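Read through the structure below, which is laid out as structure tokens, and then see the notes.
Of the protein chains in this complex, all but one are displayed in their positions.
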Amino acid sequence: MIFLLLVGFGIMALIQVPALVRKRWWKELICYSLLWLTGLALSVIISMGIIIPPISAVLNKYITSALGL
Amino acid sequence: MFRLLKRKLLQRTSDHKDEAKAGNDYAHIKLDIKLDDNLNRIRNILGESNDVIIREMKIGRNSNIDAAIVYIDGLVDRNLINHDILQPLMFNLPLIRDNVNQKHASLIEFFKSTVLTVGQITESEDMVTIISDVLSGNIAILAEDTAEALLIDAKGWEKRGIEEPGNEVSVRGPKESFTETLRTNTALLRRKIKDPRLTFQNLQIGERTKTFVTVVYIKGITQENLITEINQRLKRINTDAILDVGYIEQYIEDAPQSLFPTVGISERPDVTAAKLLEGRVAILVDGSPMALTMPFLFLEGFQNPDDYYTRPFFATMIRWVRLLGFLLSIYLPGLFVSLSAFHPELFPTELLVSVAAAREGIPFPVVLEALLMLLLFEILREAGLRLPRPLGQAVSIVGALVIGQAAVSAGLVGAPMVIVVATTAITSFLVVSYADTGVLFRLLMVIVSGFLGLFGMVLFSLEILSHLVSLRSLGVSYLSPLVPIDFKSFKDTFIRAPLWAMDNRPESLAPLDKKRQAPNLMPRASKSSQTGREKP
Partner (left out) sequence: MFLEKGKISNFQLGLLIIGFVFGSSVIISPGQGAGHDAWISVALGLMESLLIVWIFTTLAKQFKGMTIVEINSLVYGKILGTCISLLFIWYLFHLGAMVLDNYASFFKLEIYANTPRIIIILALVLVCISTVGRGIEVLARCSAILVPITILIAIADSALIIPQIDLKNLLPVLDVPISQILWAGHAAASFPFAESVAFLMVLAFVDITENVSANFLKSLLIVGIILIIVVARNFAVMGPMAAITNYPSYLLAQAIDIGEVLTRLEVLIAVNLITMGFIKVSVLLYGTVLGLAQVLNLHSYRPIILPIGILMAILALTTFGNSVNMLNFAQKGYPVYAAFFQIGIPLITLVVAKLRKLNPTGGSKA
């Protein structure tokens, strides 16, 4: 599973990064790399089974407790 | 692999202009005064081939002027050489020296204006022109003491006569199709459109083939920027060979990475003439019996010349049949696969029982079965195209018996699958322009269905829709007049409005002359022909 993820993300990078480097769009490259790394990290974490706190549920808890709904 | 990556990263578009120009080292040679020098140069350039004929002769009253004609045997009309060139030059030139000194600036000019009894003559002093003309079937005449040559059009090679179109059959319409000779094709177009504003622009493309390419359009209807754009694209082509119209298509098309063609191809002059009259640009290539038209819109693929030669109701119905057939040919295998594999509850119950029974004992999953059958059909089709005629019967028997009968009995494929693929096969021939697109589309659809069923099919269709919507052919939106919506042009899309109702040309090509015909042309009987209303 993790292997598939790595392959998938690798293909994604291989297709898009050379074009960015060729055009010398460094800002876009940095932004892309950050997003790519976040995506990779999150998907690996999820596929390893570590549960990420569900964002909407957390928000819900705060809002309902704050407003007492 | 890292070298590949590095190359991709640092790649710059290089300028290939100098690389492709091969063998043009005689580019700036001009003709010399001395005949022998010229002939030797020509011999060097054209080489030792034995179809290069250099015929030297002596002309003039005292046979004292050396001259020569150069031509390629096989390309020229021998009669013309003998009667219209050699005869006047050798027999009928008694007073040549005196005439030249008194009236004409040069020998060559004298030949051209007075002596030679041929239709098309030009003169040139440039070696490149002379060589390229000789190689195209012209005859070059050179003389001593003259740094000019005469070029006479004497094309007369063996060619195929005008035959019936093989691929675009029309029941009612004319049965002529283009041939490989450019001049014949331009003549066929001229016969359809006798408007003086029909314009032919000539180019030669291809470094080694130097193929003649003609851009055809009707001045006053076609938008100027379409013509400019096409000329720009043609000038960009910098390759060795242009062997067929398909080559040009692949170099100038708008979306080389799309499944859909953005260039229309036809082998019928009446179809090409109709497209020219709507404001398109046609390209004819010497050596190819097909004409290219641009821009090409999606809905043109569903139009057939017969639609216009028959009456509107039937034509509209046939259009609907064609559209339905096209949709079937693309969606049916995928639909069957996705219903069998993911949504069996969508089958009507009785059908489900027979499909399930047929699937019993088949070793492959439905997707593989479908892919196998589709591939098999493509193999059959391709083999059927290429095989020598005597074997035709054998292949159809093999195809029918082996696949149809034996495979089903052996339990390799199910009978419903054979029916599905057979239907697909037949309907795929309904729309000629999208036959190749349909094949790819169908296969992808089956694969996607195998993964995600109906959901996948809808998503894939959405992706194709989004792609079609973004496609443009020469700047015109591919799906016009559906997108952007233009109700006025709907008269020729899913319906075929009667001819007398189609007053305007389609808006999508922005023609300069919008009106096609006068309004109110619906046929009706004139008063005098109404019988049965005699006055008492």
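Lettered A and B in written order, each chain numbered from 1.
By definition in this document, a residue touches a chain if its C-beta (ideal position, glycine included) is under 8 Å from a C-beta of that chain, and two chains touch if they have at least 3 such contacts.
This structure is a prediction, so every number in the text was calculated from the model and none was measured.
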If I consider the whole complex, including the chain that's not displayed, which of B:33, B:458, B:501 or B:521 touches that chain? B:458
Out of B:247, B:342 or B:377, only one touches the absent chain, namely B:342
On subunit B, where is the contact patch with the chain that was removed from view? 342-343, 346, 451-456, 458-459, 462-463, 465-467, 469-470, 479, 482-485
Contact set of subunit A toward the excluded chain (per top definition): 12, 16, 19-20, 23, 25, 27-29, 31-32, 35-36, 38-39, 42-43, 46, 52, 54-57, 59-60, 63-64, 67, 69
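Keep this in mind: only the chains that are shown with their structure count from here on.
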Mind checking the centre-to-centre distance between subunit A and subunit B? Centres are C-alpha means, answer in whole Å. 49
